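Take a look at the structure below.
Of the protein chains in this complex, all but one are displayed in their positions.
Moving on, here comes chain A:
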Amino acid sequence: MKIYTVCGMGFGTSLMVKMTIDDILKEIGEKANVEAIDMGSAKGLSADLFVTSNDMKGSFPSVDAPVIYLNNMVDKAEIKEKVTCFFEA
């Protein structure tokens, strides 16, 4: 399982989302390799899931995996709800 968290530069919010997802995966007993990247690097990458901000919706490259768009990149409750939903699907 590979998850990419994506923001404009790859070491601000995407890192915070990565750390949050790492915590959540422990809580729900799932395993995945989570990596923070910048949007320019997302194109052409293969993964099981991408997680990014609602703000990126218009410009996010087309990828062959589900994309979670977050309203609030630092809200653990929203991230947990959406990531848990992905694992239950």
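The rule is short, and it goes like this: contacts are C-beta pairs under 8 Å (C-beta built on N, C-alpha and C of every residue); 3 or more make two chains touch, one makes a residue touch a chain; residues count from 1.
We adopt the following convention: contacts and distances are computed from a predicted model.
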UniProt protein name for the omitted subunit, picking from "ABC transporter permease", "PTS EIIA type-2 domain-containing protein", "Outer membrane protein beta-barrel domain-containing protein" or "Cytochrome bc1 complex cytochrome c subunit"? "PTS EIIA type-2 domain-containing protein"
Touch assignment to the omitted chain, from A:Ile3, A:Ile24, A:Ile37 or A:Met56, lands on A:Met56
Of A:Met9, A:Ile28, A:Ala65 or A:Cys85, which sits in contact with the chain we cannot see? A:Met9
Going by the touch rule given at the top, which residues of chain A touch the chain that is not shown? 7-9, 11-13, 15-16, 19-20, 53, 55-56, 71-76
